[in-house]
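Just one protein chain is left out here, and the rest sit where they should.
Note that the chains are named A and B in the order they appear, and that numbering of residues resets to 1 at the start of each chain.
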Amino acid sequence: MISSLYRRVRRFLTNIDATHRQKAAALTVVEMEELENIFALLLMGSFTGLPSPPTFLAVELLPFMERELRILCKRAESCNDMLAEMCGTIGID
Amino acid sequence: MTTLIIVIGFSLYLILYLTYGKKLERDVVKVSNDQSAPSHRLYDGVDYIPARKEVLLGHHFASIAGAAPIIGPALAICWGWAPALLWVWLGNIFIGAVHDYLSLMASVRYDGKSVQFVATDLIGKRTGTAFYWIVFFLLILVVAAFAAIIGGLFVKIPAIASAYTYKIIAALILGMLIYRVKMNFSLATIIGIAMLCFAIWLGTVTPFKATYITWMWVFFFYIVIASAIPVNVLLQPRDYLNSWLLYAGLLIGFLAAIFAFRGFEVPAFASFSPVLLGGKPTPFWPAIPLVIACGSLSGFHSLVASGTSSKQLDKESDGLLIGYGSMFLEGFLSTIVVVAIAGFGYTALKTAAAAKAVEFTLNASNWGATFTGISAKLGLSKANLFVQSYADMVAATWLSFIPAKFVKVLAGMWVASFAMTTLDTTNRLARYCLSEMCAPMKESAQGLYNVLTNRWVASIIPAAIGIYLAASGNWLVIWGSFGASNQLIASIALMTGAAYVAKKLKSGFANAAVIPAWLLWFTVTAAFIWFILIVQPGAIAAKPVPGWTVTVILVVMFILNFVFIYDFVKSKSYKKAE
Partner (left out) sequence: MKILFFTGKGGVGKSTMSAAMARQLSQQYRILIVSLDPAHNLGDIFGVALNHKKHRFTDSLYLKEINLQKLCRDYLQRETRVLTDTYRYLQTINLDNYFSVLKYSPGIEEYALLTSIEETLRSENDFDYIVFDTPPTGLTLRFLALPWITVTWIDRLIQIRRDILEKRHTIYRIRGVLDDKETILSYDEDDDDILKRLKKLKGNYQTLSSILQGEDCGIVLVYNPDTLSLKESKRLIDGLYELKLPLRLLINNKIQQKYTAMADHVDSAMRTLAPAIPIQRVAFSEALLDGQNSTLYDIEETLLSPFEMK
């Protein structure tokens, strides 16, 4: 009985800890993803018509850019729907 | 009495969560864990990550909690404590929390897309675009309302001003520790909290005195600068400290309320139309949603729920706790506020009158007609009333070992901190809304487009209008307009949720969503009409420029409201069977 209570309290504290860590890192996570998006755009922009570095740079790095490509595509898809995401991330009210 | 209400409130929320909530989950939204949530299906390690429901609850609740659940009840007490509580309880359970929950779940079913996207899909493109417009004006009104509140607090209790300044410094230091030095997180947290307590204490001994107008200028520059610097310098660490303030305030408030054992000095039911907004008799219906927003119903929440929380939901069945449950928590917060003011507000006012050697004429019979005016004259209205009542409540219990000055500043900091963060975050969002609103202009009026979407111009416009209204406008009118706009978003979001449930899911119990949705829409529309026709003329007569500014904003939103309902009916979204 005591041990289960103890376990519950521990879990509660762990959750609070995790919540805080999540919140403290939330905006940095968004920043990081945006930077990755920018990195991908700069590098591979030539494939979409943007002025960019010599194309071969993109091709040289392409094998390692799986994650960045995914983010590029995902952001391209969702860039029209950012209002709510920004509200949630920045924490309106 | 205070204790009794707290217990009743808590039980009410708990029981209805388990009964009505579960029914919503089962029959309206038709939750099933067989289908995996977007956080798993679209997992990307960044936005779409499943979070434990307790963690997500903390995150979501901290995002939606703010200063509004405190200010609203402080005003609404003019109707008496019973009507206010009624709205905080029943309005929350049957309309507000349903609104939050449906926004969350509809978003989850739409792969984490926002309620704006869902509205565009179910109702029409114009509705989606309307969000940018309404939110933009809403943000300006928020700046106006909150800047005025903080200004009032800083003037009345200068210790809060200084404590807040020290807190900013603490936040900057904390930001460096966590994001630059990358100190161990727990250690940094402890340092942060210590700095926070120190800031509050230091504030009590070194108050910053300044005039209201000075503070308005300070806020203006603060907004423009704070919304231009990187987020990990100030915004993130400050938000982090705020969440600790929230817990402290909530915990102390809850304990104090339970142990206060105080009767209510405020009449239960004062009047149906007390003098409130714009100095006019304000009918309970349709005005109550305009006065008490976040504690009971708030359009902003739909954006937050469908913005990030839906992408992090581990499984569909967690949604009830996150969407529905966190709204109940906020309702509980408002309950504590009502209890504090109902129990201690009258005495606070009487004491203040005695201190100022002014005759105190407020009593139970003229409460409705005179409460608002008298509390304003005594400088104990809105946030100030709450802070004083809260401090008195804590002092009346075993928690009185905490020095009264400290508690007062703590309560004031709680309100001020949340209101201040809203100031510069709204500016960041307003910039974005403005650029989206101007998008059609890109080809046709390029010069104007370039000017309007310039970083600094886009930042200054909402800040300038907001601060101007805060400095010169009739605050109660601004608060009412803010409430109206917020509930307009809520109305659209709830209609969208109802459309989803009725049209896409064809749920049997869809009326649980559809009826509140229509009720809300009618209320909001009636409120707008009443506001524009009855309140505004008075406001315009008193101060033409701010009066007209607010009127124009309201009229624009009113028109959008009708465009929306036209699109809604045309899309036949509300019909259950096709």
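To be clear about the criterion, a contact is a pair of C-beta atoms (placed from the backbone, for glycine too) under 8 Å apart; a residue touches a chain by one contact, two chains touch by 3 or more.
Just so it is clear, the model here is predicted, and its values are computed rather than measured.
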{"item": "Touched by the hidden chain, restricted to displayed chains", "value": "A, B"}
{"item": "Missing-partner contacts on subunit B, residue numbers", "value": "43, 45, 49-51, 178-179, 182, 184-185, 232"}
{"item": "Absent chain, residues of subunit A that touch it", "value": "21-22, 24-25, 28-29, 31-32, 35-36, 38-39, 42-43, 46, 53-57, 59-65, 67-68"}
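To be clear about the criterion, only the chains that are shown with their structure count from here on.
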{"item": "CA centroid of subunit A to CA centroid of subunit B, Å", "value": "27"}
{"item": "Contact set on subunit A toward subunit B in their complex", "value": "12, 15-24, 26-33, 70-71, 74, 78, 81-93"}
{"item": "Of all residues in subunit B, those that touch subunit A in their complex", "value": "44, 46-47, 51-52, 54-55, 57-59, 62-68, 107, 113-117, 131-132, 135, 142, 178-179, 185-186, 189, 231-232, 235-237, 239-240, 243, 294, 298, 300, 302-309, 418, 421-422, 425-426, 428-429, 432-433, 436"}
